[in-house]
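The structure under discussion is supplied below as structure tokens; questions concerning it will follow.
Note that one protein chain is taken out, while the other chains of the complex remain in position.
== chain A ==
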Amino acid sequence: MSLGALVLSLADNKQLLGLRYAEWATRAPSLEADIAAAAMGLDDLGHSRVLYGCLEPLGDDPREPERESNAARYLNLAYFDESFASWGHFVAANAVLDTAFSVMLQAMVEGSTEVLKTRLRKMLMEERYHFLHGRSWLRAGIDQAPLTAAWQEALEWFGPPDGEVAQLHSSGALALGPGELRARLEERLDSAAPELQLDWTAWDPGRRRSRPGQIDDRTFGMLRGLEENRYAAARV
């Protein structure tokens, strides 16, 4: 995997996370949590735009035309294939996956690639509030199933100990390798990852996930609408 492919994976996942957050903007347990869901959704959609914009200056844009018609070409984690089924799923994504993405952002900002060092720093400031939100709700308690699923997918997304993320760390492009990323995530959440079976033989290194599947049709249709800029004519 190239650095561009990792940036694209982060961008796709932040885009989907932003959309899934936004779906809870009228369903969260309190008015304040509604507003926070909307705000965090906007943040992550904005972050995805910045990350997509880094691909050209990186000189490494792995996006293929097939993304327009095949949802399975998106690099999102399985956790985002469907809408969050419960508030517990929201909180697990907010606490574990969003923080996992922030830890990777930190590794990019502290790495050797100039465009990432300069463009991604502001995201970390905004992500601080996502972290506070997720950690506080996590402490209030949620079901174990979504929490375990989120940890599983976060660790799979970091990749195997000897995979491409480890190579990017060795080259200096990332300040942290898979083991350090996991340790940083555990440290930030003040809890060890649950006992998990990570089966790297079933892992797709392109999409950085083991579970097959793809974004639901409705969401993919919405994404295609965004990409085709179908409302552009109205602005003429």
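One rule holds for everything that comes next: a residue touches a chain if its C-beta (ideal position, glycine included) is under 8 Å from a C-beta of that chain, and two chains touch if they have at least 3 such contacts; residues count from 1.
The criterion applied here is as follows: contacts and distances are computed from a predicted model.
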item: Choices "Phenylacetic acid degradation B", "Carbamoyl phosphate synthase small chain", "Peptide/nickel transport system ATP-binding protein" or "Sugar ABC transporter permease" - which one is the UniProt name of the chain not shown; value: "Phenylacetic acid degradation B"
item: Which residue of A:Ala36, A:Ala71, A:Met104 or A:Ala150 touches the chain not shown here; value: A:Ala36
item: Touch residues of chain A, complete complex, unshown partner; value: 29-30, 32-33, 35-36, 38-40, 87, 129-130, 132-133, 135-137, 140
